[in-house]
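The structure is given below, and queries will be raised subsequently.
Only a single protein chain was left out; the remaining protein chains are all shown in position.
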Amino acid sequence: MARAVSSRAKVGYTVAAWIVALLIFFPILYTIITSLKSEQEAIAGFDLIPSFTLESFRAVQTQNDYWKPFTNSVILSIGSTLLALVVAIPAAWAMAFSPTKRTKDILMWMLSTKMMPAVAVLVPIYLIFLRTGLMDTRIGLTVMLMLINLPIVVWMLYTYFREIPGEILEAARMDGATLRDEIIHVLTPMAIPGIASTLLLNVILAWNEAFWTIQLTTTNAAPLSAFIASFSSPQGLFWAKLSAASVLAIAPILILGWFSQKQLVRGLTFGAVK
Amino acid sequence: MATRQTASLARLMRAPAIILLLIWMIVPLGMTLYYSFLNYNLLNPAGTSWAGWFNYRYFYTDPAFFDAIRNTLVLVLGVLVITVVGGIAIALLIDKPIWGQGIVRILIISPFFVMPPVAALIWKNMIMHPSYGVFADIAKFFGAQPVDWFAQFPLTSIIIIVAWQWLPFATLILLTALQSLDGEQMEAAEMDGAGALSRFIHLTLPHMARAITVVILIQTIFLLGIYAEILVTTNGGPGNASTNLTYLIYRAARLNFDIGGAAAGGIIAVILANLVAIFLMRAVGKNLD
Partner (left out) sequence: MGRITLENVTKRFGDVEVIPPLNLDINDGEFVVFVGPSGCGKSTLLRLIAGLEDTSGGRILIDGQDATATPPAKRGLAMVFQSYALYPHMSVRKNIAFPMRMAGVPQDEQDRRIEAAAKALNLTNYLDRKPGQLSGGQRQRVAIGRAIVREPSAFLFDEPLSNLDAALRVGMRLEISELHNRLDTTMIYVTHDQVEAMTMADKIVVLQAGRIEQVGSPMELYRAPKNLFVAGFIGSPKMNLIEGPTAAEFGATTIGVRPEHIAVSGTEGRWKGRIGVSEHLGSDTFFYVEDTGLAETITVRAGGNIDLHHGDTVWLTPDIAEMHRFDARGDRIA
């Protein structure tokens, strides 16, 4: 809006927006608060001021071996993303800069694989993993996460690459650049922001994946999503420790997520909304 | 770049992604289709035999199947209504000039980055727990009897949790669409004497129509596959009260070891998802040209 708004209206909007925002954020906030309480405090009723003890964080790490699933999450999300990029960058590149009549159909078809419900292939994937010894291995799950996110990765990269104007590549050619110069000095520097955004979003998606990680792991390869899901059974943690584990599981990705709001819209709508 | 040499290089560059996805799509789906016509139980693999349409007929006569279909639809629709209506309202609000807009955005978007099991556990233990949850604290404060959410309103509880996770997504996308609305167009309408409400109905809503469609379709794809939230909170119960199709198939495959039955359910899920997918592809495809 190019117009000045009365400051009274602005105060009203601000108050309303902050109330909504805090309500939505409240469950996360309360979990953070609870993670800083002792177990007694945690079940003592509603209280927004914790005693700021770190005992729950310490307990989660010593009693439940938190670092193993954390390491698994890091390896799986980053590994599957890098693997997807290795396959997707050349493909998206080719489709953006050397399109054929069928490029659009291929992209749509790739998108359609993303629409296949995971549960539809649960049975064969589960059996394949059982029989090939991939069950509960990081390598198996890495490939799995790579495959389910590959369409999004190709699409995101494609929409970014397509924004690199063809005239710039032609200018480089006129300026005497060879194909190699063109890739090193012109294309790569211009493509890197798009690749970085894609990487960021895909790490988030892989980190939060909670169907295959739960189905295909037990202990060795279980990432945080499977680790946390195991607390649903009654022998789980107490309130403060559960909160501490939750905070540790979501904190890294929450922070990454804040940096990737724009890319999120683009990535998850396949470029339909920018 | 349209020389012959680059064209064959391009083919080579595309191939790995296409082949991988082709295998990923055809092999498991083909196996699912095949299994769906077998009597195949992991507890008794020796007794495997051709079943014909038995698995499908079994699903069709199982009351749990219809419960699951109904629950799936209620879950999807419930979440869609809450997120789209709420998303439009919140997007309109934070598009207004406010102090601290950046922080407000960050707070609102945050639930989307919470992994499903954590989201479910937070709500189950911190918010909706009948003795220690915040809702119970509020009820006690007013002297009311706390509600045992997951026992009394299992499906509603799950809808609330999932809606909380997806509301940020809807808000963010609708906000993005809203911000691309032409300010001059709005001012022109104001000059033409259109009030705030009619500007919203005749300009804002049509402008956001595409984004709303995209939100609905993409969320539907994900909502049809809701799983971890149910696993962590209600385990599909009580009875089948919060079992959706995904969870039903999971139960058949992993708890009853009924490979044939689960596969038949999987095929049904594919058909359901495809109905939605067709619409989504059309909406997204238009953007390609």
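So that you can tell them apart, the chains are marked A and B in the order they are listed, and the count of residues begins at 1 in each.
Please note the rule applied: a contact is a pair of C-beta atoms (placed from the backbone, for glycine too) under 8 Å apart; a residue touches a chain by one contact, two chains touch by 3 or more.
Treat the numbers as computed from the prediction; the structure is a model and nothing was measured.
J.: Quick check: which displayed chains does the absent chain contact?
T.: Touch partners of the hidden chain, whole complex considered, are A.
J.: Using the document's definition of touch, tell me which of A:54, A:171, A:196 or A:255 contacts the absent chain.
T.: Considering all chains, including the one not shown, the answer is A:171.
J.: In the complete complex, the non-displayed chain touches which residues of chain A?
T.: Contacting residues on chain A, toward the hidden partner: 165, 167-168, 170-178, 181, 185-186, 189-190.
Keep this in mind: only the chains that are shown with their structure count from here on.
J.: If you average the CA atoms of chain A and of chain B, how far apart do the two points sit, in angstrom?
T.: 16
J.: Show me the residue ranges of chain A that touch chain B in the complex, using the header's touch definition.
T.: Those in contact with chain B are residues 1-2, 5, 10, 13-14, 16-18, 20-22, 24-25, 27-28, 30-31, 34, 42-43, 45-46, 87-88, 90-91, 93-95, 97-98, 100, 104, 106-128, 147, 150-151, 154, 166, 169, 204, 207-208, 210-211, 214-215, 224-226, 228-229, 231-232, 239, 242-243, 246, 249-250, 253-254, 256-258, 261, 264-265, 268-274.
J.: Can you tell me which positions in chain B touch chain A when the two form their complex?
T.: Residues 1-2, 6-7, 9-14, 16-18, 20-21, 24-25, 27-29, 31-32, 35, 90, 93-94, 96-101, 103-127, 132, 134, 137-138, 141, 164, 167-169, 172-173, 176-177, 180, 183, 210-211, 214, 218, 221, 224-225, 227-228, 231-233, 235, 245-246, 249-250, 253-254, 259, 262-263, 265-267, 269-270, 272-274, 276-277, 280-281, 283-285, 287-288 of chain B touch chain A in their complex.
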